[in-house]
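Notes follow the structure.
Every protein chain except one is present and positioned as in the full complex.
After this line comes chain A, so read on.
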């Protein structure tokens, strides 16, 4: 395990130009010259991934026009959480945090491979190793893309891009000393979420006077659930597809071995049939399905963020209505009226501020979503066609050779 792990887990840096899945979810984000962010490089070490965040900006806030820093996943989460906790941003859809880089599955497989090294032929071992490396690389590219999308969304947002923490994140070239949450904090988070979802149900129950928001609430709830279902079903489908593809690969290898044993006719046939088999299923399982799956996963998180926005607005509305009631009561009793008035004004302002930006945010969300789905579905169809046509050609030529050979 040691030697292979050392090879795989160190020094794997991203090949920037090779098609990341970034394209499928990052649409309609105007890259404008005042602030451009990307992840120019990434390094995978034993336990963590180090992202090189590269910024180009003409904004006066930054010391230089172009600079890079190294960031780890926890620092992205810190940034995301700071947006969520900032009351000023309650009226915006906070771009969803990138998922934690997860190489556990790959690691497990790698371990199994190391353990089984003695029991397989050199070719089998090399082939499996190559497969694992390809898989690892794919996961690696995906996690880089997800982190990059997050940063780009922030950079493209008219308000969030000006955030102080964001600038620190981009520019401060030391470690941000953001430690991951300890157990107690994680427990606190857990309870916070429980309370929030209970509250969310309460808030959602309050009918909104505004038709637009009422409609959005109903829509998002249903949409989110359906995206969740579609996402999990697509994962399941991809897993079966991968299993079948693995089988086919193994079969093709065995056929190839059988075919190269000697030069009888049957061996020729085996060789011939192993070629298309090797090409056909493996790629399909990897590319197409992942496109759709990634898209669904991303919109699962985005729709949750949109729901969170609606929740915050709903919460503010409830607070506003409660403040109104409290004010009425105070006026009736003629007690603490000034306090109630101030409180009511604050709530009113908060609510109106959120409502104003929320409407635009939700409209933008729709536009983004439609564009992303369009791009993705078109690319999916084109990829499927490309592969199917390639496979068809290969199969036709094989059949031709077999039939012509009397």
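Definition applied: a residue touches a chain if its C-beta (ideal position, glycine included) is under 8 Å from a C-beta of that chain, and two chains touch if they have at least 3 such contacts; residues count from 1.
Following the convention adopted for this analysis, contacts and distances are computed from a predicted model.
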Problem set entry | Protein name as given in UniProt for the chain not displayed, "Rae1 protein homolog", "Sorting nexin-2", "Transcription elongation factor SPT5" or "Ribosome biogenesis regulatory protein" | "Sorting nexin-2"
Exercise. Among A:175, A:222, A:328 or A:356, which residue is in touch with the absent chain?
Worked result: A:222
For this session: Would you indicate which residue among A:48, A:192, A:329 or A:366 is in contact with the undisplayed chain?
Result: A:366
Problem set entry | Identified contact with the non-displayed chain, of A:112, A:162, A:333 or A:389 | A:389
Exercise. Residue-wise, where is chain A in contact with the chain that is not depicted?
Worked result: 219, 222-223, 226-227, 229-230, 233-234, 236-237, 239-241, 243-244, 247-248, 250-251, 254-255, 257-258, 261, 264-266, 269-270, 272-273, 276, 280, 366, 369-370, 373-374, 377-378, 380-382, 384-385, 388-389, 391-392, 395-396, 398-399, 402-403
